[in-house]
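Accompanying notes for the structure given below.
In this view, the complex is presented without one of its protein chains, the others remaining in place.
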Amino acid sequence: MQTETDATQANPFGYPPPVWQRFNAPARAGRFAMDTPGVVTGSAGSPAAHSRLQLQLRVADGRVADARFLAYGCPTSIAVGAWLAEWALGKTPAELRGLSLSELRATLEIADDRAHCAVMGEDAVRALLAQYEDAQP
Amino acid sequence: MQTETDATQANPFGYPPPVWQRFNAPARAGRFAMDTPGVVTGSAGSPAAHSRLQLQLRVADGRVADARFLAYGCPTSIAVGAWLAEWALGKTPAELRGLSLSELRATLEIADDRAHCAVMGEDAVRALLAQYEDAQP
Amino acid sequence: MIYLDYAATTPLDARVFDAMLPYLRPDGVFANPASTHGPGFKARAAVERARAQVAALIGAEPGEIVWTSGATESNNLAIKGALEFRGAGATGRALHVVTSRTEHKCVLDTCRHLEAQGCNGQPVRVTYLKPNADGVVTPEDVLAALTPETLLVSLMWVNNEIGVVQDIARLAQLLRSRGVLLHVDAAQAAGKLAIDLANTPIDLLSLSAHKTYGPKGIGALFVRRRPRARLQPQMHGGGHEQGMRSGTLATHQIVGMGAAFEVAAQRRASDEQHLTALRELLWSRLQALPRILRNGNASLMAPHLLNVSFEGVEGESLRAALPELAVSSGSACSSATAEPSYVLRALGRDDELANASLRFSFGRTTTVADIETAAAAVIRQVQWLRELSPLWTA
Partner (left out) sequence: MIYLDYAATTPLDARVFDAMLPYLRPDGVFANPASTHGPGFKARAAVERARAQVAALIGAEPGEIVWTSGATESNNLAIKGALEFRGAGATGRALHVVTSRTEHKCVLDTCRHLEAQGCNGQPVRVTYLKPNADGVVTPEDVLAALTPETLLVSLMWVNNEIGVVQDIARLAQLLRSRGVLLHVDAAQAAGKLAIDLANTPIDLLSLSAHKTYGPKGIGALFVRRRPRARLQPQMHGGGHEQGMRSGTLATHQIVGMGAAFEVAAQRRASDEQHLTALRELLWSRLQALPRILRNGNASLMAPHLLNVSFEGVEGESLRAALPELAVSSGSACSSATAEPSYVLRALGRDDELANASLRFSFGRTTTVADIETAAAAVIRQVQWLRELSPLWTA
């Protein structure tokens, strides 16, 4: 149990709580084993922003059955990766296409000066969907 | 009884002790009553230095029987007046003529930057002696 | 020892002391407020709280407060900083500053430096207004001195030697409509006069903590945001304080100034009553002495100051005769030199009388008994020195 002061000290840099929480305990961090069937990968990121996001979704029966992410970048980038991996679970590719940047930003309370982290997330999903479509017979 | 600290506090400006002591308790301050017989007066001082010293000696039987001084000026000037009045007691005019500036400065521990106060004392004694001689038959 | 030199400096208010300790103790909040980690943020928060406290006393916004090492630095920064910034575009004609002869030495010395060295390679001309015999410089005197080249007027609110209060509120209005920058040295005014910068268009205002029961070595400059008063920094470095003043922020000092200004806001009215009463009591007691002069206009006085000239006594002996009285003859800042006060000289006192003057200044902890004791000592010693003088005729 944390008092408010403890929580503030624990997040001394004042990140938005949804970012801070995911940065500290990102679910689904990692990558699938090389030979996992049904895995699609999408990456995005720019050397200029010193950040890179990789999203992996395992699609089974037309729906996302499992998800992994890797990220190099600021805590917001990492939180975006973690959120996307969660969010994607159970969705169909068509639903993934409906990713709303504003929902992503609102959920993680991403301010304007970090908008590029959210955009990187969107780019990763797009890259993943493009790969998915290419792979469709 | 004063401890050393008390003494320092009592003389916070750091005047030489012989000056400080005479400034605080000048013996023979004042002037003789108008009609006192045998009184010779000498004055000195400059408006520029904002100081003035008046020495009065009552001469009886060729010796200084009593002395008074008045002073306007810094504590050193006042101490010089007080010292001269003491010093003159019992002296003959010839002895007064022997006033040693260096003895005066040494006794009162007068530093160079206050030498003018001692000189003013010497000037007052000279003026007094001139007046005394004029008055001799 | 009776301390009647609160215009030179004040002791800490007990609440100020208590407020500072947590930021000073070896195990306290000691991190650098510029550090970007938890302890640093904590120190920073204390700095910002204090900024709001200082702003509140003078009706300013926190963002208008720039920390300095004292009013000396604030005055230097305001005058040199404003001139360097404003004069940057100008060419040819001399930049012009209007001030008065009775300003604090740090204003006068800064102006003289600018006259001697110029500013960014341009000449600087300074008009030093002579106050009237009461110590007053009227807004009209200032207006009459303005030229098209005038960039800045610098005038103190309360004079540190004689306590005269200038009509800054009216001056500010008049200058605003003329587009001339106004800097006010309020070192002696803060906590003594009601100051509301939200409704007084002063551009720059200097403050010091130690005149108001805060610690020595910390001050502030109010720099108006709307319209923005722009400055060239005088202390270059990491760009602290919106780039206007670099250097590690001294948290405990800043917290002390904030606390002192908060206490001052609470106590201003009662302090004023208390101080005014003491001042008038002393003045009435001193009436036992003939031929004394009150310096400055008695009806335009800050509450904490009484400056009196004593005819017929020599200044050094007067001070030496009162060793148990901590008072100032002239400003503490200038009394290291034995020269007669230039402020009293500007009022028309001759050297001798200027020298034979005492500045009594009062504070929260001054009592009526202090005043009675001090008055009795002054009366006794002045009488004694006059009696000792071959020149005195009653």
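Labels A, B and C are assigned to the chains in the order they are written; within every chain, residues are numbered from 1.
The criterion applied here is as follows: contacts are C-beta pairs under 8 Å (C-beta built on N, C-alpha and C of every residue); 3 or more make two chains touch, one makes a residue touch a chain.
Given the structure is predicted, the values throughout are model-derived calculations rather than measurements.
Engineer: Can you pull out the displayed chains that the omitted chain is in contact with?
Structural biologist: Looking at the entire complex, the absent chain's contacts are A, B, C.
Engineer: Touching the left-out chain: which of A:Leu57, A:Ala71 or A:Leu108?
Structural biologist: Hidden-chain contact among the options goes to A:Ala71.
Engineer: Which listed residue (C:Pro22, C:Pro62, C:Pro201 or C:Pro323) would be found touching the missing chain in the intact complex?
Structural biologist: Reading the full complex, the residue touching the unseen chain is C:Pro323.
Engineer: Looking at C:Asn199, C:Thr248 or C:Gln266, which makes contact with the chain not pictured?
Structural biologist: For the chain that is not drawn, the touching residue is C:Thr248.
Engineer: Need a quick check: the contact residues on subunit C for the chain that isn't drawn.
Structural biologist: 1, 3, 5, 8-14, 17, 20, 24-28, 30-32, 34-40, 69-70, 72-73, 75-76, 84, 104-106, 109-110, 112-113, 117-118, 120-121, 208, 210, 215-218, 234-240, 246-253, 319, 323, 325-329, 331-337
Engineer: Mind pulling the subunit A residues that touch the left-out chain?
Structural biologist: Counting over the whole complex, subunit A touches the hidden chain at residues 9-13, 15, 23, 26, 29-31, 43, 50-54, 70-75, 78.
Engineer: Touching the absent chain: which residues on subunit B qualify?
Structural biologist: 9, 12-14
The rule we apply is simple: only the chains that are shown with their structure count from here on.
Engineer: Name the graph shape formed by the protein chains and their touching pairs; answer line, ring, star, complete or other.
Structural biologist: line
Engineer: Could you put a whole-Å number on the gap between the CA centroids of subunit B and subunit C?
Structural biologist: 43
Engineer: If you look at subunit A, which of its residues touch at least two other chains?
Structural biologist: Not one residue in subunit A touches at least two other chains.
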